[in-house]
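The complex appears here minus one protein chain, its other protein chains still in place.
What follows is subunit A.
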Amino acid sequence: MSEQQSYYVPASSPWPIIGALGLGLIAWGASTTVIQASAEQDGHGSTVLFAGIGVIVFMLFGWFRDQINESTKGLHNEQLNTSYKQAMSWFIFSEVMFFAAFFGALFYARVIAVQWLGGDSNNAMTNEVLWPEFVAHWPLVNTPGGTETQAMGWYGLPAINTIILLISSVTCHFAHTGLEQGKRKQLTGMLGVTIILGLIFLYLQGAEYVHAYEELGLTLDSGIYGNTFYMLTGFHGLHVTLGTVMLIIMFLRVLKGHFTPDNHFAFQATSWYWHFVDVVWLCLFVVVYVL
């Protein structure tokens, strides 16, 4: 703990309440959008939703501009950087718990719900009364309700994607060490490679979805197997997208000459986030694809 420095408490700022307005518009717009879509009505829902997203993007630009200006002016002391690092770690922990909810759903469905529907444990009558024809199996390609689909194998695209994401984590790490050792060429090169790998991952993930929808008939609504598959890979994909955007911003900032070997919290946070996304993918690859 630093005794002598004073902690930087920013003056009042318009950005937080603009952010709150943006989130409010997104929540309102998203609810009306899904309601109108399900009722097949036209309406203003999506307009409000996109307005909200616009407000959030505007807020992020403004807030981070202030933040970067303060940092380059040297207002951020060691203690404040510690605050940022701790906050980022706890944010990542909250993300872990978000994914845990969906991994938990996958576990429960596979180990408990589907087995019970098949008559396991003391549920013989559940099977007998509800769907006597149903036999428990996983991946659940024939649901009790009669939906049929095909499972996604782990070889091919998913395995290639795993390798791509693993390599990108390594290149991200080398970009970070390059920054810390003042090797700017290594930094820009490795960061660029990481971004490209991230984009390839996203492209292949999209190709996999097309393959699943068009050739396998595996869709979001084809039973609990499709549900967990798309929710887990989909939310992971959203996180990769966000991570890639963050990496691109870091790349632009590096080109502008930002960051020093010992003052680069934003880069560090992005790098942590990227490693986190990678770890989630590894868990996901094992329990969604392989097992």
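Operating definition for what follows: a contact is a pair of C-beta atoms (placed from the backbone, for glycine too) under 8 Å apart; a residue touches a chain by one contact, two chains touch by 3 or more; residues count from 1.
Keep this in mind: contacts and distances are computed from a predicted model.
For the chain that does not appear here, its UniProt entry gives the protein name "Cytochrome c oxidase subunit 1", which is one of "Spermidine/putrescine transport system permease protein", "Cytochrome c oxidase subunit 1", "Succinate dehydrogenase / fumarate reductase iron-sulfur subunit" or "Putative amino-acid import ATP-binding protein YxeO".
The missing chain, though absent from the display, is touched by one residue of A:L216, A:M231, A:I248 or A:V287; that residue is A:M231. The missing chain lies against subunit A, touching residues 1, 3, 5-17, 19-21, 23-24, 26-28, 30-32, 34-35, 37-38, 63, 74-79, 81-84, 86-87, 90-91, 93-95, 97-102, 104-105, 108-109, 112-114, 116-117, 121-122, 130, 140, 143-145, 147, 220-227, 231, 260, 262-263.
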